[in-house]
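All protein chains but one are shown in place.
Labels for the chains are A and B, by order of writing; each one numbers its residues from 1.
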């Protein structure tokens, strides 16, 4: 088995790589370390190289001097320990696979062995799969693409801006409130529950009413028939809170006579 | 490379280029289309023809060729702009932090004066902040506090509740513990 015979008469890659004709033909899966860059540009990996050798040079994938290859690889790995070791590993793995296949081929075969049991079948399957993907990649590369060969209509139009007010969600509001509290360190003082919020809402409502009506009779603030007890209580708490904060004045001319509320400001 | 065979094809190349350019094309740009094999005068003539073909008076055309400072471009006739604008609704601006915090304080602590807000936030309140919220009809003045200067008392409006999809302030999340169950109070 001699690789020289396999490659006799072939000139490797009639195309030039980096403007230079490639001096040496890859006779096996060994890459001379000094030619690493060139080979890496030419081949995408051991599968690619193997495929090239098979398709272009009718190389039998087993017709490779395994012992010599292994020696070459070990020297290669030594040299490449510092850089690009992972690349060496891929080629090394491939040669290991070939050696394994070869050793299995050399074992005496039982007569009844089926074609599918050929140890080379898996490698051939991978090679053909890779070959199909390689061609698919070339085809995708050649297809017209937007930004290169396809030009999409994009005429101009007058941009009309419709001014809309900012949107505010409940979450935004709560977030803002939390920020306020964080900064003011008011956590201890202002733990608000729903009930207190209701009180504050009623305080605003009463004030708003006092703005238009000036004088409101106390009992008119309460709708005994329609408001449930909780609402009546909240409303009453609101009146007390308003009085406490000095926001309303509560007056009564005589005992048991009507009680009136008026905004403090409206004297 | 192939070159256009006649003036009709040249005009078509010009039209296709202008429709797809995405920006105005200058005369120099357009000359590049023909690899220098066109006179400026011819180009101008073709542009005039295209302008006429696609002009405002041709009611079946939806775009027209117009000349702007940096060259020529096709643009949608004005009557279509408002519809096209619907495809890209302008991103709405956000309220500043000052506006949001002021709103939150008024919502949670109402009725409050500007002084209250300033005390809580620790910074002066820009009158513009209050104005923005009033213009939105989210807050209004519900009275004055009886202290020197009689400052206005602000509260949130019904409109604010509507916009935030709340029935009452009691539906605002109590800020300190959202998980804590509370006795619901109808208001």
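Quick notes
As a convention for this text, contacts are C-beta pairs under 8 Å (C-beta built on N, C-alpha and C of every residue); 3 or more make two chains touch, one makes a residue touch a chain.
This is a predicted model, so every value here is computed, not measured.
For the options B:13, B:141 or B:166, the residue in contact with the chain missing from this view is B:13.
By the touch rule set out above, chain B reaches the unshown chain at residues 1-2, 4, 12-13, 15-17, 19-22, 25, 29, 32-35, 62-63, 74-77, 80, 82-84, 86-87. Residues 44-48, 54, 60-63, 86-87, 90, 94, 105, 118, 120-121, 124, 126-141, 143-157 are the ones on chain A that touch the missing chain.
As a convention for this text, only the chains that are shown with their structure count from here on.
Rounded to whole angstrom, the centroid-to-centroid distance between chain A and chain B, based on C-alpha atoms, equals 29 Å.
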